[in-house]
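Removed from the display is one protein chain of the complex; every other protein chain stays in position.
Note that the chains are named A, B and C in the order they appear, and that numbering of residues resets to 1 at the start of each chain.
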Amino acid sequence: MSETNRAARSDGDEEQVSGAEVIAQALKTQDVEYMFGIVGIPVTEIAVAAQKMGIRYVGMRNEQAACYAASAIGYLTGRPGVCLVVSGPGLIHALGGMANANMNCWYMECCTPPPVSMAETSAICMAATVIRNAKKPLLIIGKGAAYAHAEEGIRKLVERCKLPFLPTPMGKGVIPDNHPNCVAAARSRALQFADVIVLFGARLNWILHFGLPPRYQPDVKFIQVDICAEELGNNVKPAVTLLGDINAVTKQLLEQFDKTPWQYPPESSWWKTLREKMKSNEAASKELASQKSLPMNYYTVFYHVQEQLPRDCFVVSEGANTMDIGRTVLQNYLPRHRLDAGTFGTMGVGLGFAIAAAILAKARNTGQRVICVEGDSAFGFSGMEVETICRYNLPIILLVVNNNGIYQGFDVDSWQEMLKFGDATAVAPPVCLLPNSHYEQVMTAFGGKGYFVQTPEELQKSLRESLADTTAPSLINIMIEPQATRKAQDFHWLTRSKI
Amino acid sequence: MSETNRAARSDGDEEQVSGAEVIAQALKTQDVEYMFGIVGIPVTEIAVAAQKMGIRYVGMRNEQAACYAASAIGYLTGRPGVCLVVSGPGLIHALGGMANANMNCWYMECCTPPPVSMAETSAICMAATVIRNAKKPLLIIGKGAAYAHAEEGIRKLVERCKLPFLPTPMGKGVIPDNHPNCVAAARSRALQFADVIVLFGARLNWILHFGLPPRYQPDVKFIQVDICAEELGNNVKPAVTLLGDINAVTKQLLEQFDKTPWQYPPESSWWKTLREKMKSNEAASKELASQKSLPMNYYTVFYHVQEQLPRDCFVVSEGANTMDIGRTVLQNYLPRHRLDAGTFGTMGVGLGFAIAAAILAKARNTGQRVICVEGDSAFGFSGMEVETICRYNLPIILLVVNNNGIYQGFDVDSWQEMLKFGDATAVAPPVCLLPNSHYEQVMTAFGGKGYFVQTPEELQKSLRESLADTTAPSLINIMIEPQATRKAQDFHWLTRSKI
Amino acid sequence: MSETNRAARSDGDEEQVSGAEVIAQALKTQDVEYMFGIVGIPVTEIAVAAQKMGIRYVGMRNEQAACYAASAIGYLTGRPGVCLVVSGPGLIHALGGMANANMNCWYMECCTPPPVSMAETSAICMAATVIRNAKKPLLIIGKGAAYAHAEEGIRKLVERCKLPFLPTPMGKGVIPDNHPNCVAAARSRALQFADVIVLFGARLNWILHFGLPPRYQPDVKFIQVDICAEELGNNVKPAVTLLGDINAVTKQLLEQFDKTPWQYPPESSWWKTLREKMKSNEAASKELASQKSLPMNYYTVFYHVQEQLPRDCFVVSEGANTMDIGRTVLQNYLPRHRLDAGTFGTMGVGLGFAIAAAILAKARNTGQRVICVEGDSAFGFSGMEVETICRYNLPIILLVVNNNGIYQGFDVDSWQEMLKFGDATAVAPPVCLLPNSHYEQVMTAFGGKGYFVQTPEELQKSLRESLADTTAPSLINIMIEPQATRKAQDFHWLTRSKI
Partner (left out) sequence: MSETNRAARSDGDEEQVSGAEVIAQALKTQDVEYMFGIVGIPVTEIAVAAQKMGIRYVGMRNEQAACYAASAIGYLTGRPGVCLVVSGPGLIHALGGMANANMNCWYMECCTPPPVSMAETSAICMAATVIRNAKKPLLIIGKGAAYAHAEEGIRKLVERCKLPFLPTPMGKGVIPDNHPNCVAAARSRALQFADVIVLFGARLNWILHFGLPPRYQPDVKFIQVDICAEELGNNVKPAVTLLGDINAVTKQLLEQFDKTPWQYPPESSWWKTLREKMKSNEAASKELASQKSLPMNYYTVFYHVQEQLPRDCFVVSEGANTMDIGRTVLQNYLPRHRLDAGTFGTMGVGLGFAIAAAILAKARNTGQRVICVEGDSAFGFSGMEVETICRYNLPIILLVVNNNGIYQGFDVDSWQEMLKFGDATAVAPPVCLLPNSHYEQVMTAFGGKGYFVQTPEELQKSLRESLADTTAPSLINIMIEPQATRKAQDFHWLTRSKI
């Protein structure tokens, strides 16, 4: 190459680099701290330029997971997470993350923190009056309350007025799950008989049975606190709507109860009902947890996990039963420390979310651990991100709760019939995955620690070791009973292996 | 449950089953043989019903891969492949597959085979005249020719008229790559100096440099044979366009050359030029392949693979250099036996495509093997589908050509600078993956065979063993030299492990 | 302004003009002859530049109508018509035109005429065999046949084989409506009992009752001739599909009947049935037409129009009864000389279509007239385009068949009830327009001729005068009987004028 050509080429390069630098600079100006993605022509230069600006770039293995990670950073930090993808297929792969963020009202693309708005004073008065007159009050704390950092205010309100409360899945931890006023263990009862329900950033979606009978009293009064006018009055017509920043509105409510103090009688029959139901439900689930038969059941697994769970850890979860049962047993003590499949029920979010949380903990140097509780089917969606976890040495503990399949929403009769058909024809049932998959090897393949556990003792030991090692990731593959009554290895279709 | 209730419930169930059965029946009526997907509420019943109808259901791990598999079945069989997903996130995950199928003109949702159309007789005459008058003719055979099953006619045309031809990536195998008239080894030369180019189902897209100078003569005459009117005249204005079924149009052309036989002189200077260039290019690549230094380079790897490649196997490939270099070395002898990242350059398609091909071979009982050649970055997109491969015992051989990263389109200078930055700051370069990842353990985790190979001898042995075992899948993780001049383990960022 | 500034400004202007000129030049290169639109910032310059290139620019009054006009030019000339609109609202207003063109398979954006394709020879043979064996054959000629300029071939086929045929609305004129083999007057009978139906560019959409019983024999065999593979096999599964250019395919069929001549027996019972039905239907409609009561009915109006209709005129029509009944009475003798609301049933297309046809006749200097037959409601959608007609002195004759409302699809009982409600409440029925509107004044407002006619004699006279004046447009507002049994002026709601 002649000197002239080199100079020309170099000029071209400089210009190109400049283009990437302009983008990186713009992101930096918007307070972007984290970028997740997969490089390729022509976006590699942007990642390089971003790193030079001090933006932390995390290279992922599929744009789908990258986008889930970016959206989680937005939720956790309140500042935008960026997802860097090539156009065409890269962008299309990322759509899942965008859809999921949208359904959860997490804004990846919002840059300036919006100013704070408050509810109208008269509506605040009316809400306070409705609460004071409640016979069977209940607060429901949603992820909107977590997102708004309303934890201090809501806790004061609960304690000052002595009100029972329930968290939604991602509302867990706004007030610690072990708070005496938490009635999560009597969830159905509380929803069904409450006469006044205050929703703090919680939507009456399928998770809350749409707020409709028979899961609720027909004349229950809802007080809805939300930042998003479009969410107000969905499904039910609230008695009072408080539009504004949830934290600011909570403070407005507190002022009302400061001016004219009031508390709900702790010895009311409503509290008595709720406490009795909690007691019996907790006993039932402890009974399940203490069963000694093998393979273990869900409750046994989660009780052992809960015993060792660090108070300040992030809990990430996805799956069907794994997520649902896990949520009832695993406790959260801090706001914004639980991330799961959310409103949209998206499978495949877990590893991206866990990576985002771990990157954050590492960047902030908090020493916090991330516990990622996955169903075995759920793990399959983005399992290759284990390499990303190992590449960045993220101290995530992955629990794969492994029942060899996808059993949600299927009754025993249908299941039996399906197995019979499988036996007769040697055709694998659609809900079955490979028995005894060694998912822990997906971790050891990349230098992390792997455990295959079948007993409570093995589970305890592997958890202890994983938590003790603060420098490396691990995956604990926990074998539990499939829904079927026979052992997996009996299955005819497996050995004959037809499709 | 009372008898009445049971009856009612059973009625309900029956109806529900009926709904699923109606869908399954409709698919069967449309000649659907294969269904790929992930079950969940409420589509599990559809998968079960489809199996009862004799449709082969393949449960995958991510809808993205399921959709890629379904689209490949459509291409391979000419009959629709179905992708079964839940609504919401499942559907969004599947969009990548739909976009990829669309960009490659593979129709997943077309059901009846369309009737055959032919080109206008006068246009056929004109095309024949242009060919007869060509000084430097060239045929380019695209995947459209493969899709149209035009192999017999095109081969006759090539041999009767003694014309040089080039396949596009997925056009490989329409005529065997080792046919004496194949000038793939002189590709650039052939494109650059041809004066008449006949495109059989090949588009002048980026893979063919858009048909424009300086990669082509400014006055080159294109004759375009295609089924799709919208593709005719894109980028360049063809001298003749032959709209119709590619197979039927080829036969029309053959009739012309039957009536008035003609052949292109085998001793022309054009043939001489092409043969000389092929010879020198082949020598250069053999020289590269024979290098003894370790780690191996791409050419060494592919030459050893080619030596053992079964004549009738399917070759699936994705990646950057892996796909590009592999394509020049690995030979195809049969039409529709190569599947790769295609027009859209989609990463993540490989395992889905390989599964589709293997399922087909199994269903047809042909004993054919599937060789899936993956870059290490490409493998990460859908690597968890290895469990699917193991679950169905599909005798796929996965080759992961592992250079620890994503190095496409990056020159050495930029690379050096990036490493220097990484060293100074302990920040991992965006293009690097974890060195020495043991991808083969992702296979052993699910009971398949895994090989970690670093030398030509290990590669030969692992291939031999994999090909000998017709009952199980294997993954050969082949370490090659990264583009960098230093060894991976020297990298500062790696041990200090910052983001 | 200083000289320097002027120069700078002038440079800027030149560049701007250049931009417009580049667009105009590109359109000219694509053989664009006509442009319809509404100017505004920044597209005025494009219109000016286009005019300088010799493109005919027609300024319209609403982008909706402009887009309908542009699409009609595409259909009439086979070359693209361009619609020039400002971005934002202009573009949105134009969407109707684009949707309508798309539903009618008229391509506004296709530039190069696509090459001609033919049907497969074996399919042609099969089709000929099916036709030869037909007991009750029928050809249906659609607008696809008109678009393909297949008139000569289809006429030969009809005459050589002595087959009965039916045109679809815009297929009228491919063979003259008064051809002895045209069985339009026995349309229902022909559709219902035919055993073999050959569709030439006609779709089995709602206009053809989807090809299904009871309007058709359950075992009727369809032979479908179409250029568009996606249209083949919609709604019914054809016995034979002939994919290709309709003109080319028709010639292929003709060759078959040349080789082995065959004709359908003119004295068959099928012909006899059809002729009898035609006779009785024609008598019934003549009976209606000859009624002397006033206001006139539809048949009376159209019979008088038909008497004076020039053989070579364009007929444009839209409305409900106006279009449906008008179509049965008004005859077309030339292909591509009828334009109407089409497959999509779009109201508002009439004036745009009429303007396009008149511009074409003027540009080609053929002296042809355009007769635009509008229901009064239909006229309201784009009535202001009358100014456009007058501005360009287009010799269009607009007939507004005025029944004071929108009565489609409403039975007499419902109508009576609606009127009773209107009387009782003084609320105007939704289907009523202002009685005795003088639409002809919308024409005289802009210098054209206007006629308000209530009797056959007035209608005859106004038509005679309009046709005699070849230099100016006219509008004949023809009062006919509303569906109601009482006179309009009795309506209570009218005088009390509530909403």
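Following the convention adopted for this analysis, contacts are C-beta pairs under 8 Å (C-beta built on N, C-alpha and C of every residue); 3 or more make two chains touch, one makes a residue touch a chain.
Just so you know, these numbers come straight off a predicted model, no measurement behind them.
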Visible chains in contact with the missing one: A, C
Option from C:Q25, C:T328 or C:T444 whose C-beta touches the chain left out: C:T444
Selected residue (touches chain absent from view) among A:A72, A:L95, A:V130 or A:L243: A:L243
Touching residues on chain A - with respect to the absent chain: 112, 114-121, 123, 229, 232-233, 237, 241-245, 248
For chain C, the residues touching the chain missing from this view: 13, 37-42, 44, 47-48, 51-52, 56-59, 61-62, 64, 88-90, 92-93, 95-96, 99-100, 103, 344-348, 359, 362-363, 377, 379-384, 387, 390-393, 406, 408-410, 414, 418, 421, 425, 427-434, 437-442, 444-447, 497, 499
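To be clear about the criterion, only the chains that are shown with their structure count from here on.
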Chain-level touch network, classified as line, ring, star, complete or other: line
Inter-centroid spacing, chain B versus chain A (mean Cα positions, whole Å): 37
Distance from the mean Cα position of chain C to that of chain A, given in whole angstrom: 58
Inter-centroid spacing, chain C versus chain B (mean Cα positions, whole Å): 48
Touching two or more other chains - residues of chain A: none
